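All protein chains but one are shown at their positions in the complex.
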Amino acid sequence: MTKTEKIQPLQLLFAIIAFIQGASLLTKFSLAISQRDTWICVINAFVLTTFVILIYGVLINKFPGMTIIEINDAVFGKIVGKIISLLYLYFFLSLTTLNIRNVCSFTLHNVLPETPLSIIVITFVFVCAYIVRKGVHAMMSYGFLVVIAASIVTTLNTILLLKEMSFDNFLPVLSLSVKDYIQSTHTISAISFGEIFIFFMLMPNLTKPKSAKKMMLWGLLFGALTLMMVVLRDVAVLGESVSFLTMQTYETIKLLKVGDIITRSEILYATMLITLQIFKSSIMFYATVKAITQIFNLKGYKYITYALGTIITAYSLFVHPTYFESAYWGASTASFFSSTFDMLLPLITVIVMLFRKNSIDAKLKEANAT
Amino acid sequence: MKVRVRLLLIMLVLSSLILSGCWDRRELNGLALVMGVGIDTCTQDDDITLTAQIIKTEAMPTPAGNGGAGGDEKEFWNVKRDGANIFSIIRGFTNEVSRKLYFSHNQIIVMGDELLKDGGEKYLDFFIRDHEARLSVLVFAAEGKASDILDIEPEITKIPAFDISNLANMQTSTSQTVSIRLIDFVNTMASESKEPVLPILKIKNSDVGEIVEISGTAIFKDNKKVAELDEIETRGFKWAVNKIDGGVLSVDAESGTIIIEIKSSKTKVVPKIKADGAITMEIKVDLEGNIGCVQDDVDLESLEMIEKIEKDTEDFIKREIEHTFDITKRYGTDIYGFGELVEKYKHKQWTDYKDDWVKHFKEIELDIKVEVSILESGSLGKSDYTK
Partner (left out) sequence: MIILILAAFALILLADVPDLIRIRNWKDTVVFSVILITGLVISILLYADVKLPSPVTGFRILYEDVFKLSYKNW
């Protein structure tokens, strides 16, 4: 790997934090279900995802520096491995497209209402594709700045909104049905936190592959803290209406008013969110491109970047024809779809790996010897 | 290197073309900035009349000198239109207004009296749903028609909507009116037990013509307006919801009338449920005040006198709270949010009460404890200095 392709562990950490901070766009799915008690679900999801990362850790330790595609080949054998890798490829493609669709819808409704969606999507995808072409190092190096900016903006907004908060908006606690808590925990864990599964495609680029698990855990912690702050702030400020508004954080920031000076700062929030999402989408884009490269044993990934960009642009325009489909998907099936790929399949991989331990060890020794 | 710099410059120029937006370009002189909105019932059928107060930017005085020329001209324009629902009326405004209406700077929403009596708050749906409108907009009830209120030219500022929103922000010095933002109104409507309140705008005849004043509060039941509270009764309401920021109390002590200025006040309300299911609300008010003004002969240097004044003030506040509570009991509207307090702090028992909360509300007893501390008396030590 050339220098442009190597990532330091600390860069990985910031990338993961940025990933989860970008999930604050998706809080509406969980806030609509668990309302005031969403903070409980965030804590539960954090615990659940920690266990999931421990499962990832088993795979990372056994196969350091290998992407999930290569791990599949090693564990399941060539043919079944390739089939499962194709499923993963579809998952990565869907993730990228759904993410891009979400951020472009947000931009469409709040910033540029009259512009056709296709123009917004084309611009966004072009930027992501360009970043991916420039190399992994380019992608990761600005993660640090993005995380710092996003954390400062979120903290500042929370502090400035303290006088609008009323803490008895959190009462009564634990008054909803169990189904709501399970659904909300599952949604946060599979969608907001679980997307860090995509970092499995970046394993070969790490300078210290075994540090990935530690970085994931720390990244999850800081990302979850930011998400917790966002959720607490939104519920404290908005009260009852948090369950029926569609863009809770946006509405909260619209209420921000310090004297007559600091008002109308929601455009700052929108800018920060779009920057975070560009970062997130370019990493997902890279993962998809890398997956295609590895499944079909191509020589390099740069060439298919723009071509894949066209498919993603076109796909994101018809993946959810209307907002209602997207909301229904998010509320009902999205968490099952995501958790199949980022929780269930890795677990199955680990179990199969444990069964086939001996033959896998032999194969690895062989591969290392050649 | 030179090629790179040129490429960068080209990209910067191109992006400045794109960043200003193509389909979304909004030239400042193509926008009609709406400052205030009024909603009334209309004479025909179920239609409503929407009044939008638009700033006339050309009529505003410019520093370049020809400001005096437009001295008599109004700087705003109230466009009125009838229609069945808000969104079609707003689109219909383009038949009369040559620019697109822009609601982001909207300061106030005024709702007419007739509209509120029929439960007109469903018309606020547009202002919650629209992406440009803010939830921090102030909402008012008008005595009469909202369009009349918006027509009155104020004396100090040029735009009525600014004047009214400044008026609302000044109310902390008397604490005799409420200030309701759209988010507060929406949260109250979404609540199962709490009923909304709105401040009332009235037109007053003064010697310079007609001016707008805020006076009194409209209270609602089942989201329809049922009654009005006057200023003193509004204060009685605000004591119980911890919204007192300042004000003047005119207390009748036995030696004379003492005016107390409120410096700070804090109220805590705790719901208590007795064994037989009766609800008691413990209201504890902590007040710190100063002697503002005394117009009779009172010896302010004796501690017993101060204690007596404090006791009289405590009784005074207690009577105000109870008086307002009796009014709300009569109409059966829980504007205080007592139901929400029971739901929050005594959640297990709330299920017994929530189905016919109105009945239980009427049976609530108040247990009011007031603690007044008078801190200072200003620059005068005693007021019986006249001989």
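For reference, chains read A and B in written order, and residue numbers begin at 1 within each chain.
The rule is short, and it goes like this: contacts are C-beta pairs under 8 Å (C-beta built on N, C-alpha and C of every residue); 3 or more make two chains touch, one makes a residue touch a chain.
The structure presented is a predicted model; accordingly, all values stated were derived computationally and were not measured.
Listed by label, the shown chains that the missing chain touches in the whole complex are A. Considering the full assembly, A:Leu308 is the residue among A:Ala23, A:Leu308 or A:Leu345 that touches the omitted chain. Mapped onto chain A, contacts with the missing chain fall at residues 90, 94, 98, 179, 183, 292, 296-300, 303-304, 306-308, 310-311, 313-315, 317-321, 325, 328-329, 331-333, 335-337.
The criterion applied here is as follows: only the chains that are shown with their structure count from here on.
Residues 109-116, 119, 123, 168, 171-172, 175, 238-241, 244-245, 251, 254-255, 257, 264 of chain A are the ones touching chain B in the complex. Those residues of chain B lying in contact with chain A across their complex are 18, 21-24, 104, 128, 131, 134-136, 181, 183, 186-187, 190-191, 343-345, 347, 350.
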